[in-house]
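Let's turn to chain A:
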Amino acid sequence: ESAGSSGGTGSGGPRRGGSLRAAFPGAGVKETMDPHAQRQFVDIARHKAVFDKLVDLDATLRPVPRLARSWTSDRTARVWRFELREAAFHDGHVLDADDVLYSLSRILSPDAADHLAKHSLSHIDLRESRAVGARGVEIALDRPDAELPTLLAMTGTAVVRKGWDDPEHPVGTGPFRFVSFTAGRSFTARRFDDHWAGAPHVDEVRVLSADTEARAAAVRGGEVHYAHELTPTFARTVAHDSRVRVVATKRSGVQGFALKTDRPPFDDPRAALAVKLLVDRERLVEVVCAGRAEVGNDLYGKGYAYYPSGLEQRERDVAEARRLLRRTGLFNKKVSFHTSTAADGFAQAAHLFTEQAGEAGLRVDVTNGPPESYFTDVLTRGTVTNHRCGAMPIPTYLSERLLTDAPQNATAWHDRDFDASYADARAVVDTGDRTARYRKVQTTLRDRGGLVLWAHPEWLNAVARTLHGVREAPPNTVDWARFDTVWLD
Partner candidate 1 sequence: MLRYTLRRCAWTVVQLAVLAVVVFALTNLLPGDAATVDFNEQAGLEQVAELRAQMGLDRPWGERLLDWAYGVAHGDLGTSLVGGGPVSGVLAASIGVTATLAAVTLLLLVPLATAVGLLTGLRAGGRTDRAVSAVTLTLTSVPDFVLALLLVAFFSLRLGWLPSTWVGVDGAWWERPELFVLPVAVLLARTVCTLSRQVRAGTIAALHSGWAVQARRLGVPRGRLVLRHVLPNAAVPGVQELARTGDQLLGGVLVVEAVFAIPGTATALVEAVQNRDVPTVQGLALALAAVACLLNLGADLVTRRLAPRTEVLR
Partner candidate 2 sequence: MTGATGREQPGGDGRVGSPYGPGPLVEVRGLTARAGTATLLDGVDLTVTPGTATALVGPSGSGKTTAALALLGEAAPGVRLAGSVRVGGVAVVDDDGPAAGAADVRGRLLAYMPQHPAHALNPARRIGAVLTELARLHRPFGTGGRSAAEAYAAGALHTAGLTPDPGGKGMDGGGEQGGGVSAAEGRALRRRFPHQFSGGQRQRVALAQALACGPRVLVLDEPSTGLDTVARARLAGQLNRLVADGFGVLLLSHDHDLVRAVAPRTVLLDRGRVADTGATADVLPPPRPAPQRPYTDRPLPPPAAGDTAVPALVAHGLTAWLRTGRRGAVLHDVSVTVPEGGCVAVVGPSGSGKTVLARCLAGLHERHDGRLVLRGEPLPVLRRRTARQIRGVQYVWQEVRGSFDERRTVLEQVARTAVRLRGLPAPEAAERARRIAERLGLTPAQLTRYAAELSGGELQRAALVRALLAAPDVLVCDEITTALDATATALVTAEIARLRGRGTAVLWVGHDLALVEELADTVVILDAGSVVEAGNCRTVLASPRSGTARLLLRSRRLGAEVPAVPPEAESPEAVPPETSPPEVRPPSETDSPVHREDRPQP
């Protein structure tokens, strides 16, 4: 179970009824009710209300059953069998294996460029997959993958009704029944009393889109009960506010710098190590995250499954960094830092980095890029760039960001050995063995790779005092943005 409820304010048990309003950062016309094309948090929150996934993730990013009651694989992790639970769609249809297979085929549809899970699920062999019995479904893979359940818990994997292809009228098995949706503004859904996990407490949920300023004002003014993703400064502002409290989820992602390892100077691991040693992580945490973060150790996913525990914390060592810089001929040379305002704190972090690097004798030339395409731009641009990542399972992080052909390889980390050992690890069915292999992969990365991960920031959501049952959960996990278990005074 997740990291405990913070909603227990002593107001007794859950109350039924009421209309819950939650505000998320909007994405305008980009917002969609197609659960397979989702990509913004606000989309995910909406889809979560209407749809369910086979599997979801718990607070440590381990798969937990949802529509699939349980799963098993063969010894090679090539064929997986999922047992479905008895769940009804909003139109009364009862979930069966065909719905699951249809959903998978819809996700993998070749001409839907915006179905994001398509890439990570591309090894599913639909022709070999089939229904087994009344409640079973068998999924066959091209290659072994012990992480299939995790992949099925990622975004864009909701199960839809067989034959459904109308985002205007979403029909799912989720706790709320769709009522209305206007992209960039609002979404309304009513309680679905026949939900398999029991009916939600609130009668109605509205998921609204709003910019940071508006979210902050709205939750303080009582216009919404829940405001997603707020800043540490906001938390300071409402520290003594009797109407709002901040629900902070520890370690819900990572903040760092990405060094391009495919070109000088960071193709030399020593140069990268110098940077890892020269950054003042405490200071970065203090300033960029306003102290609301844990110091990072150049490893992703502190507190998540497969995190290699026991590695010593990397400390600042300016002298050693300077020595390494001299060795690699980087001393007093310039590197370019491509930053942007794409996320809070990026430019600030770059500014601090410039100062800290200067103390060690590395000069930094900061350029500011457009935020809208920053994360795509950094795939090709800049020697140093900002890096951030939300919560996801460590294997997924590795496969999406660090493999040679990974789509978001911001450090341009091209290492065949690394790819191979990762692939090997992933194919191992035995959990212990797999964990050990992952550990090795991650240690290599920490020592030689281009990721300087200095903070695991807290995830700050604001909640009105009248809203109870909100749990601290990293984004993309089962208890995050979950409105069927909360209740209003």
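The definition used in the following text is that a contact is a pair of C-beta atoms (placed from the backbone, for glycine too) under 8 Å apart; a residue touches a chain by one contact, two chains touch by 3 or more; residues count from 1.
The set was built so that all candidates are chains of the complex that A comes from, given by their letters.
On a predicted model such as this, the values are computed, not experimentally measured, just so you know.
Among the candidates 1 or 2, the one that touches chain A within this complex is 1.
Of all the residues in chain A, the ones that touch candidate 1 in their complex are 21, 23, 28-32, 39, 111, 113-114, 116, 119, 180, 182-186, 206, 208, 210-211, 213-215, 217-218, 220-221, 223-224, 342, 369-370, 372-377, 379-380, 406-409.
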